[in-house]
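Removed: one protein chain of the complex. Kept in place: all other protein chains.
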Amino acid sequence: MVSPFSVRLERTLSLWLGVLPFFVFALVFLILPTLHVVIGAFTRPDGSLTLANLSLLMSGPILAALGLSLRISLWTAFLGTIAGLMVAGAVVRGGLPPVLRDAVMTFSGVASNFAGVPLAFAFIATLGRLGLVTVLARDWFGINIYATGFNLTSFTGLTMAYLYFQIPLMVLIISPALDGLRGEWREAAESLGASGVQYWRMVALPVLWPSLLGAFALLFANAFGAVATAMALTGSALSILPIILFAQIRGDVLQDPHIGYAIAFAMIALTGGANVIYIWLRLRAERWQK
Amino acid sequence: MTAKRIGSWAVFILAAVYFLLPLVGTLEFSLRARRGVYSLDAYRNVLGDPQFQQTLAYSLILSVATVVLGVLIVAPTAFWVRLKMPRLRPVVEFITLLPLVIPPIIIVFGYIRLFNTASILPLTGSSRGTDFLLAAGYATLSLPYMYRAIDTGLRAIDVRTLTEAAQSLGAGWVTVLARVILPNIAVAILSGAFLTFAIVIGEYVIAALLNRPAFGPYMVWMGSNRAYEPAALAVIAFGMTWASMAVIQFLARRTRFTKV
Partner (left out) sequence: MAFIDLTSLGKSFGPTTVVRDFDLALGMGEFVSLLGPSGCGKTTVLRMVAGFETPDSGDIRIEGQSQLRLRANQRQIGMVFQSYALFPNLTVAENVAFGLRVAKTAPAAIARRVEEMLDMVGLAALKARYPYQLSGGQQQRVALARAIAPRPRVLLLDEPLSALDAKIRVALRTEIRTIQRQLGITTLFVTHDQEEALSMSDRIVVMNGGRAEQIGTPVEIYNQPATRFVAGFIGTLNVIEGQVGRDGGAYLDCAGGRLPLPDGFGAQAGERLSVAVRPQSLRPVAVEGDGLRGIVRHVEFMGAFTRLHVACGAMTVLVDCFARDLAATVTVGGPIGLTVATDEVLRLSA
């Protein structure tokens, strides 16, 4: 005879067995490593708690790297948001043939995953000193773009490369939101006497606003965490924060391991903060669209 | 109306130029290896390089391992959460989104400190162990994509009803999973798998910091030592990403047909 208790116990156990591998995996390979880093940022080598590590962030080169990372991330997120919105707007509601929409969406899926090393190579091959555009500008128009102060391994160059994955990501994120703008809203506004500008100001932008801000936050985090593109493009010419961390982990540059923890913590705090904003705004945006 | 369309075309053409020029530039550059004429020398050098073959093979095998690991971890959980434990959904969703929040470099930093030779789980001590750690890292990176793909697949087929229908016809759990659920979400799993593949194949940071001979570090090494071969590598990498996306699109279209 089986007691009801043991049946229930078995049920509960088998329920949890189904999700156990996932939780164990997430704990061991995602949560614990991250926690380890975060805790490391607040402890001394002997394990005692301290805030001193964070003050290491305030040292010159690291502060400069943090500033550079923030600038490049905010700037490419800003440009990416605007350009991505324009591209998405053009293909989703700009009256272009539907074929183009499919093509742009597919391409965006590819390009948003085309970050990293190959992207840097592509820009070197195009805008580097011997790149296609550089050479053609010289041969056809007699313009030496490098004489104008342009340099691919500069802030501008990195921005151009980052936009290559930022814009497609924005297109992918914002297109559903643009689709969510219902045609009847525009018609209702028109029948109530509103002009196109009034419709955008009073209805469309307010509806899109949370999605736009949210997308901006995601783009920011996306750029902030990126390492490989900058490294392959500029070598060590541009020290963004993740590159400093990379070097620190490799043990080439900084001596104090706790600087690494502190940098890592700063990165988590910033990308995490950006994503919390993103998720929060996202929830607000979706609440409206019920 | 027409002004709007002209504006749309202008935006589209500008974007097309920005996005296509680097591709054309890369292709052109990759053909310039021989002075004065276009040739496939750069590709010949790359493809003939034993390092290329080894690192690409390593990354391919690793990406397959990653996909298998990812599916094994995500699929049963996604199924279980949908069917029996909907209360866990927010938790699971939150965890699967974490890799988008935490930069990969942080995760691998944690790995190196946590699984070093002095720890309880000294994975970095052996190369097999490090390989596994790399696969685990990639599986972690792929969690958001894998979970979303599979969960979408499960939502599309209404798991609960299908399972109950199968059970009422006398099927046991194994039959339900193997004959009913899996075939119906195979397409979703595959598209998650190819997305994972696209992300993993050229990944640099984790592989480099774990010191594994993967394709990403190889590309960087080429980048700092050769002139034209990196462009050829970029073309090859882009081709592989493109191929994975094409497969995903194709699969997505097939699901659309099977949907009611």
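Should a chain be cited, it is by its letter among A and B, assigned in written order, with residues numbered from 1 in that chain.
Note that a contact is a pair of C-beta atoms (placed from the backbone, for glycine too) under 8 Å apart; a residue touches a chain by one contact, two chains touch by 3 or more.
Note that the coordinates shown come from a computational prediction; the quantities given were computed from them, not determined experimentally.
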Contact set (omitted chain vs shown chains) is A
Considering the whole complex, which of A:75, A:146 or A:185 touches the chain not shown?
A:185
Touching the hidden chain in the complete assembly: which of A:54, A:82, A:178 or A:203 does that?
A:203
So which bits of chain A touch the chain we can't see?
182, 184-185, 187-195, 198, 202-203, 206-207, 287-290
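Keep this in mind: only the chains that are shown with their structure count from here on.
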Provide the C-alpha centroid distance between chain A and chain B, rounded to the nearest whole angstrom.
17
Contact set on chain A toward chain B in their complex
15, 18-19, 21-22, 25-26, 28-37, 40, 83, 86-87, 89-91, 94-96, 100, 104, 106-107, 109-111, 113-114, 116-127, 130-133, 163-164, 167-168, 218, 221, 224-225, 227-228, 231-232, 235, 242, 245-246, 249-250, 260, 264, 267-268, 271-272, 275, 279
Which of the residues in chain B come into contact with chain A in the complex?
1, 4-5, 7-9, 11-12, 15, 18-19, 21-26, 28-30, 72-74, 76-77, 79-81, 84-85, 88, 92, 95, 97-114, 121, 136-137, 139-140, 143, 195, 198-199, 202-205, 208-209, 216, 219-220, 223-224, 227, 230-231, 233-234, 237-238, 241-242, 245, 248-249
